[in-house]
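Only a single protein chain was left out; the remaining protein chains are all shown in position.
Showing subunit A:
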Amino acid sequence: MYNFDFERPKSVADAVKALQTEEAQPLGGGQTLIPTLKQRLAMPSKLVSLAGIDEIKGVCKDDQNRLCIGGGTVHRVIAEKAMSEGFPGLTGLASKIGDPAVRNRGTIGGSLANNDPSACYPAAAMATGATIVTDRREIAADDYFKGLFETALEEGEIITEVKMPIPEASAYMKFEQPASRFPLVGVFVARFSDRVGVGVTGASESGVFRWTEAERALGSDFSADAVKGLSVPADGMISDLHGTAEYRAHLVGVMTRRAVAAAQ
């Protein structure tokens, strides 16, 4: 390990200030960042831990029936609270991330900031039309994700909250890569009174996306059969040792149908 500075502010304002140093980086639960540091894929000069900031932790419901999740909330808490607030689809997602250690440390803010092409939350954020709240603005999910590991976040910008409209019915289905349990492909389906959202993660070379064709089909008939004939082209899908582009394209269809069936 090499040397770096470490700060643990108590407020968002202090964290933003601490992050103004050149090459400073926020540290959430460290479940992605610490291994990255170990492999020296990142070498920040300063880590600003967000773990001591109470104002970005916790889950509540606002008057627009949105689940408001603090950016520093860990997966385990999200899994519990989403259930009691009537959003079991998100519970299903959060409770299957990694293992208990990961779920007790890793945060939704870290996951969304990192935007790993196989991360689970981005699928839910896209499907529900979530709003990403930072220390300085609000960003719609459709504008937030910019490809593999790329987001609309600026240098030193902190995700303080995520606002997810709570669907009437929802489910997340992921095909797990056996060693890490990351999705090879994950699909989040959310049904609202006026629309259906389908967010797909793990599949595309351009990162998480909404499968609009399926959204339209499901909008008029929310059943697995409604998307039976649909498929996404293999072109532009990720191909790696876990599966070819064709296989991932195939999985998008299967996972969508299974998610719809589970959300009934």
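In this section, contacts are C-beta pairs under 8 Å (C-beta built on N, C-alpha and C of every residue); 3 or more make two chains touch, one makes a residue touch a chain; residues count from 1.
Operating definition for what follows: contacts and distances are computed from a predicted model.
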{"item": "Absent chain [UniProt protein name; select from \"Xanthine dehydrogenase YagR molybdenum-binding subunit\", \"Elongation factor 4\", \"PqqA peptide cyclase\" or \"Cysteine desulfurase\"]", "value": "\"Xanthine dehydrogenase YagR molybdenum-binding subunit\""}
{"item": "Candidate in contact with the missing chain, chosen from A:N65, A:S95 or A:T244", "value": "A:T244"}
{"item": "Contact set of subunit A toward the excluded chain (per top definition)", "value": "1-2, 40, 175, 178-180, 241, 243-244, 246-247, 250-251, 254, 257-258"}
